[in-house]
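Please find one structure pasted underneath; my questions will follow.
With one protein chain held back, the other chains of the complex are shown just where they sit.
Going by the order they are written in, the chains are A and B; count residues from 1 in each one.
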Amino acid sequence: MKPYLREKAPAAFDEIPEFPSYEAGFLTTKNAGWRNFRPVIDTKKCNGCMQCYLYCPDGVISEKDGKAVIDYDFCKGCGICRKICKFNAIEMEAEI
Amino acid sequence: MSVLSKDEFFYGHKACAGCGGSLAVRIALKVLGERSIAVLPAGCMSAVGFNFPQLCFGNNAIISTFAGTASMLTGIRAGLKAKGIEDFHAVGFAGDGGTADIGLQALSGAIDRNDDILYICYDNEAYMNTGIQKSSLTPFGAKTTTTPAGKNIHGNMRPKKNMFEIAAAHGIPYAATASVGYINDFISKVKKASGIKGTKYIHVIAPCPTGWGISTDETVEIAKEAVDCGTWYLAEFENGEFRLNFRPKEFSDIGEYLKKQSRFRHLTDEDIKIIENSRNAKWEFIDNNFRK
Partner (left out) sequence: MARKFLSGNEAFAEGIRLARPEVISAYPITPQTIVVERLSEMVEDGSLKSEFIHVESEHSALSCAMGASAVGARAFTATSSQGLLYMAECLVYASGGRFPIVMMNANRSTALPWNIYGDQRDSLALLDSGWIQAYAENAQEALDLALMSYYIAENKNVSAPFMANLDGFVLTHTYEAVDVPEQDAADKFLPPFKTENKLDLSKPKNMAFSAGPASNYIFKYKEHLGLLNAAAVINEAEEKFCKIFGRKYSGLIEKYLTDDAEYILITLGSISGLVKDVADELREKGEKVGMIRIRYMRPFPNKEIAEAVKNAKAAAVLEKDISFGNEGTVFTNVNSALKKSGVNIPVSDHIGGLGGQDISRADIENIFENMKKGLSDVNFIGIGGDRP
């Protein structure tokens, strides 16, 4: 489980809650647009040590079939994962 | 890594890329798990995590007043205790200003009452949310927007307040220092704190690329280097005793650590000597007073 994108954001008067409290983990926008560079994982080099996952400030890296995968909706492209990776399995590629 | 929940509890937030504070919050919540109620005062992490309708905490979380992190945690603990609910973590995440300046009184009150809360200070060494102003945890020499570096004054001329020892001086059940550069040490300290009853205080160095003047991918290594060059240290206070967790075999070059950060780039050799001397004095104190 993690906070996830919803289809619709409350906006109209009746949709705005009575109190400033609301369902936890309610996301309405992505962070993908922040990136100038995107980390790309070379699955041949990745051995699934998951150090990148551990140090990611945004928590966007998870493990799938023994390899790291990135949620590009929320990755900001900081590059910490590339520096952490001892196997040079992550490259930063310019966003077009 | 095995103690971490697979769940992400701090996700989709709007912190700057490479934010050390968000890493500390994310990891701590993955240690503490879903039965955590987080209190965050006005500051970076609340500003980036709670913009209705973008709500980035998967667990229960609430913003407190700037000064009120600890007192709100107290109320949460007391309110649920009155209802017979005690199996949860009341955890606070406050920055350096929210902890050592405006929130110190409330924190002191909570430690004094020994309220069953975990207070985590993510220290990025200035008021970053408002645009890098000096706090009492800004280190000597650092340039901030309120301690500009010029010909007459070379940035902040006061040393960093020692919050770890201030917390310890209360006779707190558990206090620790940590760094996001040594994340496993931080994880084990949060884990340990979560099993102790009473007030726990963890002070984690969490670099801010924007405020420190480093690139976004350098957060973790600069946090590690702070420990390796000896300006920060990893220690615990428990049962009335200080214990050092890690002593670098040889300190890495303090000048190199400083010059990597634009906030220190103006420092003269003399300034750096002052910082080095104060590091040496601190380590002499540690060697004399901390168990190894």
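The definition used in the following text is that contacts are C-beta pairs under 8 Å (C-beta built on N, C-alpha and C of every residue); 3 or more make two chains touch, one makes a residue touch a chain.
Predicted model, so just to flag it, every value in this text is computed and none were measured.
Although it is not drawn here, the omitted chain touches the following shown chains in the complete assembly: A, B.
Annotation: of B:35, B:158, B:197 or B:291, B:35 touches the absent chain (contact as defined above).
The hidden chain makes contact, of the residues B:112, B:256 or B:287, with B:112.
Only one of the listed residues, B:27, B:44 or B:63, touches the absent chain: B:63. Residue B:83 is the one among B:83, B:151 or B:249 that touches the chain missing from this view. Remark: the omitted chain is touched by one listed residue; of B:75, B:159, B:198 or B:213 this is B:75. In the full complex, the hidden chain is touched by chain B at residues 34-35, 37, 39, 46-47, 49-53, 55-65, 67-68, 70-83, 85, 88, 105-106, 108-109, 112-113.
Residues of chain A that touch the chain left out of the display are 10-11, 13, 16, 18-26.
Operating definition for what follows: only the chains that are shown with their structure count from here on.
Centroids built from CA atoms put chain B at 24 Å from chain A. Across the interface of their complex, chain B is touched by residues 1-3, 5, 9-11, 20, 22-31, 34-35, 50, 54-60, 74, 76-80, 82-84 of chain A. Partner chain A is touched in their complex by these residues of chain B: 1, 4, 7-20, 22-23, 26-27, 34, 52-61, 180, 183, 209, 215-221.
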